[in-house]
Structure formats: C-alpha cells, structure tokens
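Take a look at the structure below.
Omission of a single protein chain aside, the complex is shown with its protein chains in their original locations.
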Amino acid sequence: MTIRFALLGAGRIGKVHAKAITSNPAARLVAVADAMAPAAQAIASQYGCEVRSIEAIAAAKDIDAVVICTPTDTHADLIEQFSTAGKAIFCEKPIDLSVRRVKDCLKVVAANKTTLMVGFNRRFDPHFMAVRKAIDAGEIGEVEMVTIVSRDPGAPPIEYVKRSGGIFRDMTIHDFDMARFLLGEEIETVSAQASVLVDPAIGEAGDYDSVSVMLSTATGKHATISNSRRATYGYDQRIEVHGSVGSVAAENQRAVSIEVANARGYTRPPLYDFFMTRYTQAYANEIATFIDAIGGKAKASPSGEDGLIALALADAAVTSVKEGRAVKVSEVLG
Amino acid sequence: MTIRFALLGAGRIGKVHAKAITSNPAARLVAVADAMAPAAQAIASQYGCEVRSIEAIAAAKDIDAVVICTPTDTHADLIEQFSTAGKAIFCEKPIDLSVRRVKDCLKVVAANKTTLMVGFNRRFDPHFMAVRKAIDAGEIGEVEMVTIVSRDPGAPPIEYVKRSGGIFRDMTIHDFDMARFLLGEEIETVSAQASVLVDPAIGEAGDYDSVSVMLSTATGKHATISNSRRATYGYDQRIEVHGSVGSVAAENQRAVSIEVANARGYTRPPLYDFFMTRYTQAYANEIATFIDAIGGKAKASPSGEDGLIALALADAAVTSVKEGRAVKVSEVLG
Amino acid sequence: MTIRFALLGAGRIGKVHAKAITSNPAARLVAVADAMAPAAQAIASQYGCEVRSIEAIAAAKDIDAVVICTPTDTHADLIEQFSTAGKAIFCEKPIDLSVRRVKDCLKVVAANKTTLMVGFNRRFDPHFMAVRKAIDAGEIGEVEMVTIVSRDPGAPPIEYVKRSGGIFRDMTIHDFDMARFLLGEEIETVSAQASVLVDPAIGEAGDYDSVSVMLSTATGKHATISNSRRATYGYDQRIEVHGSVGSVAAENQRAVSIEVANARGYTRPPLYDFFMTRYTQAYANEIATFIDAIGGKAKASPSGEDGLIALALADAAVTSVKEGRAVKVSEVLG
Partner (left out) sequence: MTIRFALLGAGRIGKVHAKAITSNPAARLVAVADAMAPAAQAIASQYGCEVRSIEAIAAAKDIDAVVICTPTDTHADLIEQFSTAGKAIFCEKPIDLSVRRVKDCLKVVAANKTTLMVGFNRRFDPHFMAVRKAIDAGEIGEVEMVTIVSRDPGAPPIEYVKRSGGIFRDMTIHDFDMARFLLGEEIETVSAQASVLVDPAIGEAGDYDSVSVMLSTATGKHATISNSRRATYGYDQRIEVHGSVGSVAAENQRAVSIEVANARGYTRPPLYDFFMTRYTQAYANEIATFIDAIGGKAKASPSGEDGLIALALADAAVTSVKEGRAVKVSEVLG
C-alpha cells in the first residue's frame, strides 16, 4: 500500500519532508499547501504534485496523511482539523507553545483515534538509535547519567527568536525529548540556568542563548543539557549515557573524515554545519516510521503525549531560571 | 537535458548503477538488458523501465548512454559495438584482461570520439576526493609517499576467483588507479610479492589472497599497497599521502559511530562490510560525473587510458611476483 | 638551593608526594612523621630519610618546608603550627571541612606571611594545563561554558566515605577548583542534584554517589559538573571549554594506546584506573611549583584562598541539594 501525502507548509523544514516522502517507495506526495504560493509551487514543480488549499486537502479522498510544517501557532488548529478529517498526522514540534492548548488538542486526537506523530527527528538519527539499542541490549547496565551537548552553528534571525517561544521551547525541547528517550523514565524535576553570551539582541528580545539544565527522575537518575546558539566548529550534537556497567556515546558527525597533519598539528574538518545535512538520514527514517505507524507496523512514536511532556519540561525550565529553584514537572503538567 | 540510459547487465553492480541512475534528476533509466531474463525483469519492475536486447539498445534512438556491467570478457566487444552505435559509454573495470585487447578497443573509441568512462568508483568517494583536494590545495606540499591499505571483508566465491584474472587485475587494480590518482605522476616500476594465507582453495585456483606492492615514479615518489581478501572488522579502505610539508589521510567508514566503554575497554562498531554500502555516495557521484561528461561539463575521467594503465600495472605486478624483480611498466605497455 | 622537606603523613597520598619530592633535583626529603610508626619507617627506609615526631620537625632547623598528608581533621591545626614555626607549607585538600575553621586558619597564615599551597593536583596535569594555555592564547575566544566529567573507577571504602565530609567536599571539590581555574571568573551561584545509584551503603552513611552541578558567574558564564563514584572503564577525567570562537577539550588518558579490530569492532584498552597513575606527572609538577614558589620563582597557587572558595562551593552544593534551589556563594562565604 502506498501512503498518499499532503504537505502543509513549504518552507525550509517542509522541503526536508518533501524529499523524505518522495524518496520513500511506500509514499507518494499528492499535494502541497502554503500561504506563500511560490513556495508551494516550487515543491509542486520539483516533485510533480498539486498545489491545493488546506481545505481542499482536508476534504480530499486521495490523501491519507498530512505532514504539518506550518508556523507553530497554526499546529494545534491544523491537528484538530485533520484529525476530524480522518487523516494520519505528522506534526513538527512543538504542537503549541501552551501546555493547556496542547492538552486540549490531544483530547481531540484521542477522541478521533488519529495516528499522530510529533517531529522529534533526533530519535531517528542512526547514531542515537544505536545508542538506544546499546542500552536496550544491556551493554551499559542500568542507565544512571545522561549528558547532552547540543550547540547550533549560529543564532537564528532575531525575528525567528522573537516568535520561537524562547530557547527552551525552540531548541532545548529536542534535548528534553532526547533525555526522556535515553533515561527511559519520567523526569521529576528541572533546574536550569540561562544567560546571554552570544548576541545581546537575543537578550533584548527577552530570550537566552546559552543554557544549562539538570534533570532528575524519581529513582535518582540524572541528565544534564548544555546548549549554545553558537559553535564555530559546526553543529555540535553529542549524547552520552553512563550506566552501572559501562557508558555509550555518539560522536559528532562530519561530511568528510580526513585528517591533515602538519607542523600545526593534526586537523580534521569542521562538523556538518546545518541540521538538514546532519540529520538527513534521521528525517528519512522518521517519515518511514510514520508510514509504518499508519500501516500498523510501528508505534506512532514520539507521540502527542511526548510532545506535551517535552513542552512541559521547557516550561519548567523557564520557571526554574526565573525563580532560581528546582521545578517539579507536576507543577506544570498538573 | 535528461540523459537516457540503458543498463547492460543486471547483476550486483548493475543494481548499484540502476539505483544511482534513477536517483539522479538529470538521468532516466530507459532500458535494461541481461542474459538472465529474470534479473533484467527485476530491475525493469523496480524502476519502471523496459527489458530490451543488446541489439535493440544499440539501435535505439531513445538511448543516449549505456552502463556496461556485464561479465568482463564481454566489455571490450560491447564498448566497440556501442561506440560504433554512437552511445556514450560507462564501463565497469576492467575493460579486458588483455592489454593488447584494451589497446585495440580504445582505438575504436578514439576513432569514434566516444565519451568513455571507466568505473574506478573510489575516485568519487567523498573522503578520497577530499584527500585529493587537500593535495591540490597545497596542504601537504609535494607528494612523496602514498600508502594504501585495502582489505575485503571476505574472499569472493572460488568460481568468481577463477574467472577474475587474479587478485592484481580484480582487486589491486582499484589501488593501482588510486595510487596514480594520488601520486599525480606516472608509475615507472612495480615490485610485488604475493601469497596464499586466507584460503588454500584460492591458491589451488592459481591465485593469491594476500599481496604487497611497491610502486615508484620517475622522480622517485613511492606508493605501497597492502591487500588481503580477509578482514574480520569490515571493509578496510584507507589511504594516506605523505608530502613535503604534511600528510593527509582518509579514515575508515562505519554505518554508526558510537563508542561503548566498559571494563573491556572502549569499543566502536566494525566498519561497513560491503562495497555497496561503503561506496554508496561514490557510485552516485560517479554517475553524476559521467552525466556531466556527456553534457560537456566535466572530463570523462577516469578514461579508457586510465583503465589501460591500471591493467598494465596489474600485469607488471604478476610478472614481478613470478620473476622476483622490479618490473618496468614500459615492459608491459610497450 | 635545595629545599629540605618533611612529610607529615605516610599514607597513600604521602607516598605519592615522597616520590615526587625525592625525584626532584631541587628537593631533599629529610624527615617523615606518621602516627603509625611502620608507615613512617617504610618511607624512611625507601628514601633514606629520618622518622621524626611532628614536634621535632616543627622545631628542626634543617627543614624548610612540610607537606601535610595527614587526616583532614588535623590539617588546620598543623598549618597553624607550621606557619608559626616558619615553614613553607603544602597541604592536601581540604584545609578543613568547616569554612569558619579555614578562615581562621588562613588568618594565621596571612599574619605569618607563610608560603602556603593547597593540593589541587589537577591544575598541574599537562593536558589540563594545555587547555588553560590554549584559552590564555585566545584560541577559543571568551570562555562561555565549561563541562567537567569526573568519575572514579569505584567507590571508596564506606569508612572513608563516613569521614570524607561527603562527596561534594571530597570529590567534587576538585571539579569546583577546576571550574574556577578554567572559567577565570568567580562563581556566583551553585545548583546541585544528588542521588545514590552506586551503593546503598553510601546513602545509609548520609552521602551521595552520583551528583550533577551547575555553576554560574556574574557575567553569565556556565559550568556543569557530572560526578559518579563508579566507572567500569577507568578513571574518567574530562574537561571541555566552549568559547566564543572555539572549543578546547582534554581527552581521557590510558597507559597504552593500542587498538584491536575484529568482528566485535575496534577496541582500545580501558583508562588509567587509579589517580596515582593518572596524575603521576601532575603530582611531580605540583611539587616543582611549590619549590619554585618557595624560591620566589612562582606564585603559591592554588592558594589557601583557593582552598577556601572550593570548600564554600561544596557547602553551597550541599545546601542546594537540601533546599532544591540555586545557592549564592556569598551565602556561604559571607
């Protein structure tokens, strides 16, 4: 069976998913919608699909599933609309910037028994998957301490920053989800500290660019997250899990792995400098899993619930910075 | 302009090229031919192209280029046939096992001014390309000594060994071409030693499974090659170039780069264990370059001449082992 | 000029310093004292020095400097005694487990203008020194985020744990000092979380074995520390400093750096498994610096003040865990 897709949103991440869908033999891209007509048209031309309106897509009989890549403030409404329309839904993170709104939205999804997957692409990175697999295989025993270092090559445009919901909800949210993925246990408390070291304009916009986070679970497992909006050497994406009988780590990735030795030393090239090149395989695996989930061959995971909890962790981090204390997730999630 | 391809030979390497052609937006796979009908049919079904006879392809107006992946003993004849038919030709190495036959064949190609490229895929590996680029950028100064280690995960079937022309013409030939690619200067002498350490059946078939080669150029540059038909840790493919102001090396490649630490030490997974997964990107780049060459946007390189010289180096190595001496390439090439 | 040393305390760490002193051409070990006569005698025999009482050493004219390696609860008293006696003093960390007691002790040291150095050996590790030097050379620009991972191969005996002052004052104290050494700026707030994952007996003794710490400075620089009393793969000692134009990291150390490749992958041996072998060179450099400081050729650094602040950071961490909040260092230091 071929899953027939519509793509909602033809921006940067929309293009990534368009490529993943059209490269997958089990999928077909039937339609694309975008408020900006030229953006939609570009994808339609490149992949031979139709430009349609959101409404037309919701009503269409030749569409099984939608991929939502529109601006964040439209996600929850679209999820509800397409859930009611009976489509399977893949939605980019976050579902919404409000925990309450996400909860309401997920009620609709539950009532309709919609297949919903949330776009935490990193769970599908082959290297991070291999880390998870090593844990499952018992290679490090009981998980004790997770260490995540995640640094962007550079800060996004200040206009993006202003609409982003803040670094915890925009950037750290990926690491919150990764921490849960690796800890295998729910997080109880969040402690965070944050500052502006990269660009004062980010501070003026009310956000931070450098943050540290500590997480703890009911049984006392730890996770730490270190984020910066700047890394001159590329897209720094490392995870390490320390356990009772060993440790497992995923190394950074680069396009070419050569080493030049001379009087200045031994030099390897910088890392991938863009999430799209770094996570190409992850995006492909993610859509493949969504297709499997629609076909009943895989779990629709990460779920809407996973999206909700990651957002709650981000909210808890915001409160922790403001109040200088460890915040319980239950304070946020209720 | 889209280049319309026919694939001649639907075996293991044929499938690799079918995938590379169909993934390239500038190419279209129109037809496939194979003496084994089911093999041709499988590719036709998977990629939606026609099964045709060799003759029909040669006569076809809707075919611009052929990719020759048939058994080695048919290569030279097919090149002549399709050169005369006015098609651009990509041929898997080697063109033939006889230097004389290759020379005759290349005369036909020259007379017809055919675009001909020979399949030394490793020149298109991103890591090896980056090594060449570092040399061209002057990062290591004058090239002095090239070191190539190339080991297969395991020996091929003995029937393959018997038809292969021997390890120097089948396996080392890639390294001869790589040595030339990296030295940037023609090789003058070849010294080789060879033995059977992996499988006595290979020796009984008149071949070797473990060989070492030393090459030298007119200006005294060196290259050494180390080959084995066995490597328990995967497909071992390393090159290193030592120059007057530095050195550059390409590391081995693996599918996932994680590291597990425990009481036994720090362990990374084995390497890719198959040339198709190891060189996926190289095969794609190779076909892309062939397409560019047809369009006049790139040199058709490696050329038929490159194929001839690599074969001559293999012949020289065979003689060197037999006679226990350094053999001049001019003895073979005339 | 040769500095004439007495060693106070002939236990494990005393032996390390005895070796460092006797290997240094600018030093001579004249006397050793220990409540356990056989321990003192063993060092006396090995290095050809005298066994003396504490009092005799304080009164001796042939002693220029003492190295205090006795139990922690004697450190402050001995510092005061030998400061008054006019000796230069090297004291193992911590000076005392009470901030108030340390402050009083340092007043005596100040009044006597005693040369006092505190044993934070890691500042003298060649690799960590090279990290500091890279920062000083501007290679990473402004320091922004320090990441320290420090894990012991195994937990100490439970009797040691009970007398240790707790993991923050015994183990993390090294990392607090390292964070200050690398941040180049005083720490303002401490947030910590702690749990018992390695050995319940440690919890029963009122201590933790797994801790995470976040530190922040006035200008918003960050440091994170991850500690565990268990690491099956050896003595895990890593630091990384992320700055505005780059990052610098010190890798783990092992006795032999070989790699075995086979069907299970590529394996390097475990790390050093003992602080004495891991930090051999650091201990030698430390004593050499102390000797230079006595001779006026180097600063007596880390100083008593450095010891005080590291202890205050440990106290702040203890409070942070108890009260679930970020603790200001000024709350502890006054």
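Each chain gets a letter, A, B and C, in the order it is written, and its residues are counted from 1.
Please note the rule applied: contacts are C-beta pairs under 8 Å (C-beta built on N, C-alpha and C of every residue); 3 or more make two chains touch, one makes a residue touch a chain.
Computed from a prediction, not measured in an experiment: that's the story for all the values here.
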Field: Option from B:231, B:287, B:318 or B:332 whose C-beta touches the chain left out
entry: B:231
Hidden-chain contact residue, picked from the options C:134, C:205, C:271 or C:327: C:134
Statement: Missing-chain contact, candidates A:112, A:267 or A:280, resolves to A:267
Query: Going by the touch rule given at the top, which residues of chain C touch the chain that is not shown?
result: 126-127, 129-131, 134, 139-140, 245-251, 253, 255-263, 269
Message: By the contact criterion defined above, which parts of chain B meet the unshown chain? Give residue numbers in ascending order.
response: 142, 144-145, 147, 149, 151, 189, 191, 193, 195-198, 210-214, 216, 219-222, 224, 226, 228, 230-233, 236, 242, 244-247, 324-326
- line: Logged for chain A, residues touching the omitted partner chain are 232-233, 261-270
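The rule is simple: only the chains that are shown with their structure count from here on.
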Task: Round to the nearest whole Å and give the separation of the Cα centres of chain A and chain C.
output: 41
Task: Could you list the positions in chain B whose residues touch two or more of the other chains?
output: 261-263, 269
